[in-house]
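Omission of a single protein chain aside, the complex is shown with its protein chains in their original locations.
First chain written, first letter: the chains are A, B and C, and each begins at residue 1.
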Amino acid sequence: MIIIRHLLLFLSLVFLLAGCVPNEFRFENRANQNISQAEVLVKEDERIKGAAALFYDDHLIVGIRVKTFSRFNKTKIASELETSLKELYPELSVLVSADSKILTETTKLILTSKDEDVKEDIHELIALVEEQT
Amino acid sequence: MDKEKYAKIEQSITPTTPILKNVFRAFITGGTICLIAQFIAVFYMTFFNFTERTASNPTVATMIFISMLLTGFGLYKKIGQFGGAGGAVPITGFGNAVISAAIEHKTEGYVLGVGGNMFKLAGSVILFGVFSAFLVALVKTILVKLGVATW
Amino acid sequence: MFSIYITAFVVGGLICVIGQLLFDVAKLTPAHTLCTLVVIGSILDGFGLYEPLIDFAGTGATIPITSFGNALTHGALAEAEKHGFIGVLTGMFEVTSSGISAAILFAFIAVFLFKPKGDV
């Protein structure tokens, strides 16, 4: 019994710590852009079930979560979205990733809004995505 | 008595492999190992700067570390006996093959024993991995140059 | 979020089932089975099918030995895309699988810590 309780505790801890971001759409505008276009584009895509988008300065960073069976194509979905967003916001440097790390980190950036570090964090995320295995 | 006649007798008596049972056990064992690895991967993604893609390296290393402990304490052979391919196919099985061979041949010395025998089971996996990767990449490159395929 | 755990379990389990069928139906030895799976992983990556599987199943696809063939082929293809034929070779030399280095390292550590025990 004790083992089971420990296991349950451990599992719930892992789930919590895993940055269990709920499936919702979060859009944050800190760059005086018209974000509604992006909102429509992301929300209308049926394959996407959650997203966090942050407009900051000249950056647009979007972390998306795709539906389970669309995960096979998630890199393609992300790059498609990236191309369309680039067309919408030609003046911004756009990063779209279906990697859950980007989603959690972007969510964190949106929630803990300390303006000074955001730029640095965004650059870090970009470097992270470009990193090869 | 000829060989064919004996083979018939032998087959009628030797119990058939319980394929369904083995397959089920392999599924459970292999699935559980991958599930544990997924927890570890999420752990690395959450607490360190790893993406889904880059987290796989430390995850694999951690799994092999676990495999080392299980092998050393004599538990991996029990997992292998229960799970069959479920224990052998995950990277932990690769680790088990290398580690078990290494500790087995310690008595012959570190160079000829450990060094020479470490890959006696797992070496073929590396050979065929590298060779098939070479062939596949070569064929694909030729096809792309011919315009038949794209990257 | 939770679905990744389910897909990892199921896909990882199914790859092991293929291995078990190679054991029991095709009567291959463990070494032959693992080699076959590595070659399968490598070929799947040649068709560009393994990476989507990783996206779908996470560790369910990266932990089975098939991912080793995939990693090598992927490295070779990535370089080949940039440098042509010579990239096939350089790409393979560039890829170091963490699986192999971890196995070597931990095996050598294990040599100092453990002794084989012939119990049941």
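Going forward, contacts are C-beta pairs under 8 Å (C-beta built on N, C-alpha and C of every residue); 3 or more make two chains touch, one makes a residue touch a chain.
Convention: contacts and distances are computed from a predicted model.
Visitor: What name does the UniProt record list for the absent chain among "Na+/H+ antiporter subunit G", "Formate dehydrogenase", "Nitrogenase molybdenum-cofactor synthesis protein NifE" or "Stage V sporulation protein AD"?
Guide: "Stage V sporulation protein AD"
Visitor: Taking the complete complex into account, tell me which visible chains touch the one left out.
Guide: B, C
Visitor: Out of B:23, B:36 or B:79, which is the one that touches the chain we can't see?
Guide: B:79
Visitor: When the complex is taken as a whole, what residues of chain B touch the one chain not shown?
Guide: Residues touching the hidden chain, for chain B, are 1, 3, 6-7, 9-10, 13-15, 17, 22, 71-72, 74, 76-81, 83-85, 87-88, 93, 96-97, 99-101, 103-105, 107, 121.
Visitor: Over the whole complex, note the residues of chain C touching the chain we left out.
Guide: 23, 30, 114, 116-120
Assume only the chains that are shown with their structure count from here on.
Visitor: Mind checking the centre-to-centre distance between chain A and chain C? Centres are C-alpha means, answer in whole Å.
Guide: Their C-alpha centroids are separated by 29 Å.
Visitor: Just give me the whole-number Å value for how far the CA centre of chain B lies from that of chain C.
Guide: Inter-chain centre distance comes to 8 Å.
Visitor: What is the distance in Å between the mean C-alpha positions of chain A and chain B?
Guide: Here the centre of chain B sits 34 Å away from the centre of chain A.
Visitor: Which chain C residues sit where two or more other chains touch them?
Guide: 4
Visitor: Would you mind listing the residues of chain B that make contact with two or more other chains?
Guide: Residues 39, 42, 52, 56-57 of chain B touch two or more partner chains.
Visitor: For chain A, which residues count as touching chain B in their complex?
Guide: 14, 17-19, 97, 99-102, 104, 124, 128-129, 131, 133
Visitor: For chain B, which residues are in contact with chain C within the complex?
Guide: Contact set of chain B toward chain C: 17, 19, 22-23, 25-35, 37-42, 52, 56-61, 63-65, 67-68, 71-74, 83-86, 88-95, 97-104, 106, 110, 114, 118, 121-122, 124-130, 132-134, 136-141, 145, 151.
Visitor: How about chain A: which of its residues touch chain C in the complex?
Guide: Contacts found on chain A: 15, 18, 20-21, 23, 65, 68-69, 71-75, 98, 100, 133.
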